[in-house]
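Of the protein chains in this complex, one is absent; all others appear in place.
In order of appearance the chains are A, B and C, and numbering begins at 1 in each one.
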Amino acid sequence: MTRAPSIMAKTVSTPLILIAILAAIAIAVDAFGSGPLARTVIEMLIRVVLVVGIWIFVGNSGIISFGHVGFMCLGAYAAAWLTIPPMLKQISLRGLPEFLLENQFPFWPSALAASLLPAVFALILGPVLMRLAGIAASIATFAMLAVINTVYSNWSTVTGGTSSVIGIPTVTDVWIALGMASGAIVIAWLYAISRSGLALRAARDEAIAAQASGVNIERERLIAFVLSAFVCGAAGVLYAHFLGIITPDAFFLTATFVALSMLVVGGINSLSGAVIGVVFISVIIQLLRWMERGVQVGETTVAIPSGAQEIAIGLVMIVILIFRPAGLLGNREIVWTSRREPRVARTQPAE
Amino acid sequence: MQTTRRAALFGAAAIVSAAMPAIAEEEDIVIGFAVAESGFMQAYDEPATQAALIRIEEINEEGGLLGRQIVPVFADTKSDRAEGARAGLEVIEAGADMVVVSCDYDFGAPAALMAEAQNKISFFLCAESVRAGIQGVGPHSFSASVLAAVQGATMAEWAHEELGATTFYVLEDTWTEYNKGICDGFNWRAPQIEGVEIVGRDTFVNDDASIAAQITRIRNLPEPPDAIMLCSMMPGVVSAVRQIRNAGIEVPILNGSGVDGSYWMDAVPSLSEFYIPVQGSVYGDDPNPAVEEFNVRFEERFGARPSSQYAYPGYVMVDLWAKAVERAGTTDAAAVVEELEKMDEEPTLFGPRTFTSELHHQNRARYHIVKVTDGEPAVVDSWTIDEPIPLEVLLQ
Amino acid sequence: MTAVLQILFDALSLGSLYALGALGIALIFGVMRLVNFAHGDYISFSIFALLWPTTAATTILFLGQVPPAVLIPFVILIGAGVSVLSEILVFRRLRDANPATLMIASFALGFVIKNLLLMLYSSRPKSLSILPGLAQQVEIGGARIPLLQVVTVAATIVILIALTAFLKRTRFGLEMRAAAQDFTMARMLGVRANRVILLAFAISGMLAGAIGLAIVVQTGTADINMGLSVMLVAFIATVIGGLGSLYGAVVAGFLIGGASVLMQVILPLDARPFRDAFVYALVIVVLLWRPQGLFAPRTAKQRV
Partner (left out) sequence: MAEGALLARAVTVSFDGLTALSDVSLSVPRSRITGLIGPNGAGKTTAVNVLSGFQLPSSGEVVMDGEDVTGLKPHVLRRRGLARTFQGGRLFKDLSVLDNLEVTGIGLGLTRREAARKAAEMLDWMGIGRLAGQEAGGLPYTDERRVAIGRALMEEPGYLLLDEPAAGMSELEAAELGRLAQRIVREMGCGILLIEHNVALVLEICEEVFVLDSGRIIETGPPAAIRASETVRHAYMGTAADVEPVGAEAGV
């Protein structure tokens, strides 16, 4: 019998192309860009991690989640607990357990542990939430976000309450961010082509038929939920180590909607959509930002008024959604097609 | 950070704000403003920035600093933290000798941390958290304002001494650290005063649509308190005051400086028995006539009088920093910090200021007390707390 | 006893706001499966329309000074206007889009409205004292209740009765109810979709205006984000009440208001800052208990 090429081989071009796009941007900015522009790119890459993390759950399950920025919050604070110098922690976060108060861990082990915290949280809460479907599930995830935000805003001895947590080493640079974004893309791709990913996308289309096909929807949803919590947690870790300072309100409604907007504008059902949505919106924002500063047109400088950038980005999004309701990518994956490949190759969420 | 390789591909637009009034030349002294020109924080950053510009213009008119002109450069934080850090970096790349950051600690810190990482002095425009300085940024960071806790402590002492209040009710808005700071100062000072009793406490959140339940609790006290310490800020504070007064509770309400300004008082018709600590009066009745001269100059320059006392720290900031630079004979950060830390009760237009190597903020300050009667605010007293608030209390 | 009465009124007045908000969101959701996140911005917009655009601290009343007989309808019409306009300019062009796209479009629209207000008025809260006559106390059963609370509750009841009558007695109303129950079926039965949707937007916008008024009379402040918290709670109430059930949305609005006030009363001081966490945890519990909502119409049942 002839062996069909494996699903991995058939679909691997998608993550590779996406990573290549991000790498190209990172390299170009590193070579030619200014410091502030480099920061813009790092921020974009962190958003890629977040949005791809959200996509793992939302894109495959079809359930819009408002709660994933909450996982980012858990990850960011866990990173802070693990990496802030003990002296600072003993002043501002006195309620932490002894071993955290007295130790400071290096970045990578801490990043892993900090990303695991939201995953564990998702594993505990997930079995309850995953019983819900549709908009009830969305509301429940929003309630989860509100609970996380309220607790972190007021649990002063452990989270510092509404005040900023400071002293987080600022180690996130373009390469770490690029590495993590690539990692997130690979994880998301591996999940998408996994058994669970396929089963969950089937359930997204037709929950009832999926059950009749032997799919345990709650279980598959939970797997996606936990995995996406892990990746969103990693986005939180990156963010904490990027700014060096975090507050609970950085992980609330604005962040949630910005992330969801990028996802929807890119195309909610495809991994490529998640990544391209972030890149596209980030680029538009940067262009508008330059226009706010003024663009030299011949002899005169033309500038749009301060604050017009936000209005413009909203309008751009509306226009895109009107003309491409399924997002820029229209739920397709970017693939490298060679003629010999059979059409069946597509096992990513399809058009 | 890549600070040298720039511009080839992405154009010069990325480097320096176009809002910059003049191109800084080699010999100029540059003050970089990484503050909000749009978004939520804009309304809070703008007045203090304008006041700072007035002081800069004064110095330039008088021949400059160390014989050089001061040139301000700007980058918009867009009221966003990540943008704030980027704005900080931008003004530093534009050659800032000192970086001015957003009024609020949370929004200003990212830019201040950028400055700190490059050993530049940063000044918070009007942050009132102890973290706005050494504790939250590093040894090169200062705040131009006074700690929120001092406001709470001032109100506790003054209300007891001058209003004869002995029973207090504390209503805390848990929305921000500033609010909590006022209450922390009050909670530290009030119990130390002989005979003072806190008869009740409650919390709310700034954006609560209604605080009816909290008010019901106050009204159900066996005796009305002598005063209510209200630790809150805009916009929720207006709503809270209005609801308290509409509920028929007429006892004195004590506040932090955040409610200064008469612009909101239409919301509570014939507001009375309302007390605010201020660094200087915007109402034309400051005991120091120079303050009123400043108000007039401000109006001439920007078309309106300062709307609240929060313009003043901007003026104080440039004033103190320029003095320190003059004394050090250089803009070099280490030398200027050293001079700033030598300042002990350094007189300014808005009261004396002190910096030490432990604290780059005011844990004791002279406050004017503004009393609102029938919607008319007026300075009725001045008060300085007995002793500075200890650092341990502030850091709690 | 008077304490209980007072708490009851506190709960009712907060619940009124949520109920009106939930109704506004449920109406739109019913006819086009849109979770309208711009609703909160309609609320702010209808109030800011009373003010002259200025970024200065002092409020300049634009139409705020006119007598209540003009002011109230004006605000409500502005709410209806911005809502109808958003349907015509944005949502009509997204008829076939999926719910996620619709929702994000509404969010983007809200973002535009909000930032437009920010640019015109700055973020500084604007104070305005309209309908000052409501700032008094009345005595009911020994409890002294702020008149405003009484008026808010009464106005809510009047609005609800009027809307019920409209939905039950008029042809428009019948069409809307049919559409909310089963839009596809209603279309097949000859309901003209665009007209019904437009009407739903108009009523929803009017409710936003009414909420704006209630908030501004209560707080004396117009703030860019003034509609946000009401909108979020209303959104939750819509789901808890049972999507497609207007009646359920209203009841759930009152229930959440009640729960919030009750939490504030019974929680010990140290736990009070965590009030919202308790309220939202309760929301999750209710959803698990009745995933289709408390008053789900039968059509909402999953079909096999």
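Criterion: a contact is a pair of C-beta atoms (placed from the backbone, for glycine too) under 8 Å apart; a residue touches a chain by one contact, two chains touch by 3 or more.
On a predicted model such as this, the values are computed, not experimentally measured, just so you know.
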Next on the checklist: Looking at the full complex, which residue from A:L132, A:A177 or A:A199 touches the chain that isn't shown here?
Outcome noted: A:A199
Next on the checklist: Residue by residue, what part of chain A touches the chain that was omitted?
Outcome noted: 4, 6-7, 193-195, 198-199, 201-202, 204-206, 208-217, 269, 331, 342-344, 346-347, 349-351
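One rule holds for everything that comes next: only the chains that are shown with their structure count from here on.
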Item to check | Centre distance in Å when chain A and chain B are each reduced to the mean of their C-alpha atoms | outcome: 36
Next on the checklist: For chain A versus chain C, what separation do you get between their C-alpha means, in angstrom?
Outcome noted: 31
Next on the checklist: Quick check: what residues of chain C touch more than one other chain, meaning two or more?
Outcome noted: 118-119, 228, 273, 276
Item to check | Interface hub residues of chain A, defined as touching at least two other chains | outcome: 153-154, 306-307, 310
Item to check | Residues of chain A defined as touching chain B within the complex | outcome: 28-40, 43, 91-92, 153-154, 161-164, 166, 170, 242-245, 247, 250, 290, 292-295, 301, 303, 306-307, 309-310
Item to check | chain A - residues contacting chain C, complex | outcome: 64, 128-129, 131-133, 135-136, 139-140, 142-144, 146-147, 150-151, 153-154, 208, 253, 257, 260-261, 264-265, 268, 305-308, 310-311, 313-315, 317-318, 321-322, 325-327
Next on the checklist: Under the stated contact criterion, what part of chain C meets chain A in this complex?
Outcome noted: 35, 37, 90, 93-94, 96-101, 103-105, 107-109, 111-112, 115-116, 118-119, 228, 232, 235-236, 239-240, 243, 273-277, 280-281, 283-284, 287-288, 291-293, 302, 304
